[in-house]
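All protein chains of the complex are present and in place, except for one that has been dropped.
Chain lettering (A and B) follows the sequence in which the chains are written, and residue indices restart at 1 in each chain.
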Amino acid sequence: MQNVAMNGDQAIALAWKQIDPDVVAAYPITPQTIIVEAFSEFVADGLVNTEYVCAESEHSAMSLCIGASAAGARVATATASAGLAFMWETLYIASSMRLPIVMAVANRALSGPINIHCDHSDAMGARDSGWIQLFGENVQEAYDDSLMAFRIAEHMDIRLPIMTCLDGFIVTHSLERLETLPDDVVKKFVGEFKWKRSLLDIKNPTTMGPFDWTDYYFEHKYQQAEAMKRVPAVVKSVSEEFARLSGRKYDLIEPYKLDDADYALVAMGSTAGTLKEVVDGLRAEGKKVGSLKLRLFRPFPAEELAKTLEGLKGVAVLDRALSIGAAGPIFPELRSALFEAPKRPRITNYIYGLGGRDIKPEELRTVYDQLMHNQGETVNYLGVRA
Amino acid sequence: MTVTSLKLLSEREDRYVEGHRLCAGCAEPIIARQILMATDKPVVVSNATGCFEVSSSIYPYTSWNVPWIHSAFENAAPTIGGVEAAYNALKRKGKITEDIRFLSFGGDGATYDIGFQAISGAIERGSHFLYVCLNNEAYMNTGIQRSGATMRGAQTTTCPAGTCVPGKKEFPKDLTRIIIAHDLPYAAQASPHNYKDMIEKAAKGFEANGPAFINVVAPCPRGWRFDSAKTIEISKLAVETCIWPLYEFENGTWRLTGESKRIAGGDRKKLPVSDWLKSQGRFGHLTKEKWSYVAEEIQANVDKKWEELLKLCKQ
Partner (left out) sequence: MVNEKASELTEGAMITEPGSSRKYKTGDWRSKRPECDEDKCTNCLICWIYCPDNSVIVEKGKRVGFKLTHCKGCGICANQCPAKAITMKEEVA
């Protein structure tokens, strides 16, 4: 175990270095650039055996990943924002082909206007694509998620691609303390890559990516949905194994001081960290509040959320993305999860932090205040000059 | 020595089989079979979306007897690039021992237009693959719409010949020369009527020390409006009129081949473009008096490009 100071991007590059994937194909985009640059240095110094391909676009980067994964290689890549948007169609293709590609997404706002800072709109735009989506809070989680991601995606009952999300700039570029695992521990944890069918298995020629008429497409999609259902159990078991190695225990959702809470805020990413500070401050004042960090967004852990949040008086869902014309993306899914709870809380939505707009503890306090006084609209905007 | 004896070739196992849903008389399966015969080595194929891809992979039927992958429309090149990257990685680790060749098929839509960026990137990266463009001069699979490869004056559903406009206004991109500008080890133009030339070129492409590209004229009975029996006849006419010269670019040297070589040498007659235009319904409107200038423009353009090619081939 080593204690180092790194930013989120460097931590991911380090995780990849320790895992030494067969192929990395990527295209640089702020704020993911440090991942590919740091990894390039490992390649240049012969510290990895990875076949490293500098793609000429993100669409081609994901296409390269699809080809490599289909050919029986362990594949990693990273992108953000417009890059994720550019590869959008290939995301659906990768998941339909059941390719366990691991991708780090440095969450950044989608254009326009063009903005390089943090919000979750990029990953949210891909939430229907059939990828597993994990959101990390800080540099430690960026590192740990990158290690666990391979085990989750590659599990023989799963075989789905996974994106590990981290907040652009806030986590990608901030130096934080990181506990790393030794190389041999990582190698043993991640294990050898096992392919199910490979294009390079020339004795068993496989046709991949066929055409479906109306008579088969629906069944093929249903298979993907069934595979997604098996993900939460795998995430839990992988997390347990990881906890034994690292001492850090992760879960699909992480409640903070919720046991006797009346009011809670729910968030993903770095804001979940800020929330813990706000909760501590309010608790010191005797307020019965808590928070919940949502780590697994796809598949959506409806059951766990319902069990944890039912019985509370009020819940505010913080969304760092907006489906314009509706609400934030987490809000309707969470509300729906609690719809049939015998004692369901009042649930409201707070859109915040778009385009990297900073979110301050005082602002989060006001949300708790609104909850405690039964105020606020169903959908609110936090921190915008309106 | 590349095997081009039909007797010997006929003894090999088919890598592409019957039961595909391509139109009767389609040039694409004819071309694919010839390309696949050009190497003994195992081959992995990627295929862009298009007639050829769709018709050979309707679930649960596949016409492919070799590993094959389709992912999207514009990315046959990086898809096979990924397969190749995996191959390089796994070979280095001793997990793969076979000597495998990588092949991509894409139509003119996938290659001239929507996938242009991706193939250029793959070539610039030195990806070790052979890309074969099946050029039927339009987006045929979606209903015969114009592409960057469509000939001036041709009718397509997005540039029909009406009372005011006589088909496509623009001359096609010379994609083969654009690819050659990447200075890759091997590029060529071929035609399915000259199978010996095609197979020899494909063999060179498979053994090139880096990216290789072959652009093949693929007459389409449906889209070009001609009788399905005439596909091979028309592909030969493309070469004889110099609309589609046969040539290759091999490690920096330009060279004419097949009938084009004999035309340049004076041993064979260069046929007028009007023969080509007469043979297909998509040019039928050009016989009208008011559109005759278009036919003249096409002839002038074909002559100009032929002269340029002769210079490049030092003829």
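Note that in this section a residue touches a chain if its C-beta (ideal position, glycine included) is under 8 Å from a C-beta of that chain, and two chains touch if they have at least 3 such contacts.
Just so we're clear, the structure is a prediction, and the values are computed from it rather than from any experiment.
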{"item": "Touch with the omitted chain, as defined above, among A:T79, A:S129, A:T207 or A:N349", "value": "A:T207"}
{"item": "Sole contact to the chain not displayed, among A:K17, A:R98 or A:R335", "value": "A:R98"}
{"item": "Sole contact to the chain not displayed, among B:V43, B:V66, B:L103 or B:A295", "value": "B:V66"}
{"item": "Residue ranges of subunit A at the interface with the undisplayed chain", "value": "96-99, 159, 196-197, 204-210, 212, 215-216, 219-220, 222-223, 226"}
{"item": "Missing-partner contacts on subunit B, residue numbers", "value": "6-7, 9-11, 14, 16-30, 33-34, 56-66, 192, 195, 221, 227-233"}
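Just so we're on the same page, only the chains that are shown with their structure count from here on.
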{"item": "Centre-of-Cα separation between subunit B and subunit A, whole angstrom", "value": "43"}
{"item": "Interfacial residue positions of subunit A with respect to subunit B in the complex", "value": "22-23, 25, 49-51, 53-57, 59-61, 63-73, 75, 89-90, 93, 97, 198-202, 205-213, 216"}
{"item": "Interface residues, subunit B side, partner subunit A - complex", "value": "42, 44, 46, 53-54, 57-60, 62, 64-72, 74-75, 77-90, 92-93, 96, 98, 100, 117-118, 120-122, 124-125"}
